[in-house]
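A single protein chain has been removed from this complex, and every other one stays in its place.
Labels run A and B following the written order; every chain starts at residue 1.
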Amino acid sequence: MTRGRNPLLTAFAILIYAFLFAPIVVLIIFSFNVSRRNFVWLGFTTDWYPKLFANGDLLDALWITVQVAAIAVIVSTVLGSFLGLALARNRFRGAGSAEVLILLPMVTPEIIMGISLLIFFTQLFDQNGSLGQIAIAHITFCISYVAIVVRARARGMDPHLEEAARDLGASSTGAFWHVTLPLIAPAVGAGAMLAFALSFDDLVITSFNAGVGSTTLPIYIYSSIKFGVTPQINAISTIIVAVVAIALLIGWRLGTFRSDEGRRIDDAEAEAAAA
Amino acid sequence: MVWLLGFFLAPLLIIFVVSFGSNDATGHITLANPGLQNYVEATKPEFLPAFLNSVRYSLLTTVFSIGIGYPIAYWISRHGGRHKVLLLILVMLPFWTSYLIRTYAWMIILRDNGVANSILQAVGITDEPIPFLNTDFSVILGMTYGFLPFAILPLFVSIDRLDDALVQAGRDLYASGRGVFMHVVLPLTMPGIVAAAILTFIPAMGDYVTPDLLGGAQTSTIAKVVQVLFTSGRDWPYGSALGFMLMVITLAGTFLALRALRQETFG
Partner (left out) sequence: MTNDDRRPSIDIERELVRVMAERRITRRQLLEAIAAVGATAALAPIVAACSTAGASATPATTPGATPTAAASLAAASATAAPTATPEPTPVPTPEKDLFIYNWDAYIGENTQSQFEKKYGIKVHYEKFPDASTQMTKIRSDGKGGGYDLTYPASTDVAPLARDGVIQPLSLSLIPNIKNLGTDWQNPPYDPGNKNSVPNYWWTTGIAWDPAKVKEDVTSWAALWNEKYTGKLGMLDDQQECFAAAGFRLGIKPNTTDDAELDKCLNMLKQQKPLLRKYTSDDIGDFTSGQLWMTHAWSGDWVQMTYDKPDAKYVIPSEGAIRGNDVMVVLSGAKNPVAAHLWIDFNLDAKVSAANSNYIGYMGPNAAAQQYISKDLLDNPQLNPDKGVYDALTELVTLEGADLDKYTSRWTELTS
């Protein structure tokens, strides 16, 4: 009786998903707008899609953004997870101040963080902005988000489990890999998804750390607002959504998303059907 | 840790130092007269409306994000079954498009001749367009929308970990659904709620882009003031001072709230 279907809750959930996707639907529709400035709907056309593929600058910006996000996600997830774990266990001396430290990047207004990094890089390293610099900036704030999510999960975890595994003969890394990691895996995954969204969309910090040749998609778009964001941008966003949606669909069909209990349910159903 | 120290503390220190300096006649930063005058300036009462706005928006955004996020996270965890991960990723999917485009889409929906008003007028509920856009409403809506995944993810992580056995036991103890929730589920998922609150409230205080795009003349935020000081005001020391004050206040507020919560739940 643990999972009685609650129709009210389900209805609410559907409503919220609708809320989440409402602007996406609008975005997709307006990628077919005739008007170059895309403020009002003037008519239907698919012209923007081919134009998009001819727009080298926009595609470059997208590629750079993806690269930065990939680097930022990988590094910050790894570092952030360890940080979150350590904080959850309160094992080390500087725990209190470390807690404050991880909150700092989030509290700092983006403009202050952007400018301080800019000064840091130009004065101390004579760097003029580059992809690497942007990645470093992103990693810095992403670590905090990942750490907090992982810490929340690890907090409730029995700290003795890993010890127990080691008592039973596992090595340190083995214990970590086979015991701790699976337990915090959802948090790590969630942290990674957050980090990706954060990095992909970051505008303010990135604009201070981008240089010649390292324009990211958000910068490109924001710089276009003066004369109207053309439907090309909508088109590229639509394509991103489509690509991810298709990947999800494939993954779902292949069963990669089955969690343990999902498999149990499937097995139970299969048994019942066979019986 | 080393990373944070190196790449974060160091630049932050630079800004901190700068905040004690001042602008000389030609607008260049000098540290000739170090002092607290920037900080004193920053406590001007004129900034109060903007500051209060920021607090109000951030608090409401946090409340709504958790209020909406918790049921969703709960639903995915308890009713998602084998599709849990997929549903979770679906939550994130809108946020892998560009933030600016999503915000522009909201502008298209909310503006006077936008989708929302067109539907309302077509159905006959209203005759004149309702000014949704450039108001408190649109700002809070936009911010809540933007921070929703930041709330849902940590909430989910925490709720999903909930041991069914405990919930069962709770049902035996408390009979009513409400009782189970208040005394079993809620306290056990508190870490998730705390994490969600932190991940929402803190960045919301520093967000100036959303209120800038979706807001109007009356929806000023303190984050925007900081931004103006740095850009058209070209007064980095002053901007830094104000920025730091904002940070300190935000952090202090957060810690106070955390203290209060801990008293309650583990007392």
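Of note:
The definition used in the following text is that a contact is a pair of C-beta atoms (placed from the backbone, for glycine too) under 8 Å apart; a residue touches a chain by one contact, two chains touch by 3 or more.
Given the structure is predicted, the values throughout are model-derived calculations rather than measurements.
Within the whole complex, touches from the chain that is not shown fall on A, B. Listed residues B:46, B:127 or B:172: the one in touch with the omitted chain is B:46.
The chain omitted from view is touched by exactly one of A:30, A:145 or A:222, namely A:222.
From the set B:170, B:215 or B:243, the residue in touch with the chain omitted from the display is B:215, counting the whole complex. Residue positions on chain B in contact with the hidden chain: 23-27, 44, 46-50, 107, 111-113, 131, 133-134, 212, 215-218, 220, 222, 224-225, 228-235, in rising order. Where chain A meets the chain that is not shown, the touching residues are 35-37, 39-40, 42, 57, 115, 118, 122, 126, 128-129, 207-208, 211-213, 215, 219-220, 222-228.
Throughout what follows, only the chains that are shown with their structure count from here on.
We define each chain's centre as the mean of its Cα atoms; on that basis chain A and chain B are separated by 17 Å. Contact residues of chain B toward chain A in the complex are 1, 3-4, 7-12, 14-15, 18, 68, 71-72, 74-76, 78-79, 81-86, 88-106, 108-109, 113, 115, 145, 148-150, 153-154, 156-158, 160-161, 164, 167-168, 188, 191-192, 194-195, 198-199, 202-203, 205-206, 208-209, 223, 226-227, 230, 236, 239-240, 243-244, 246-247, 250-251, 254.
Of all residues in chain A, those touching chain B in their complex are 2-3, 5-6, 9-10, 12-13, 16-17, 19-24, 26-27, 30, 40, 79, 83, 98, 100-113, 115-117, 119-120, 123, 136-137, 139-140, 143, 145, 148-149, 151-153, 155-156, 186-187, 189-191, 193-194, 196-197, 200-201, 203-204, 217-218, 221-222, 225, 229, 233-234, 237, 240-241, 244-245, 248, 251-252, 257-259, 261-263, 265-266.
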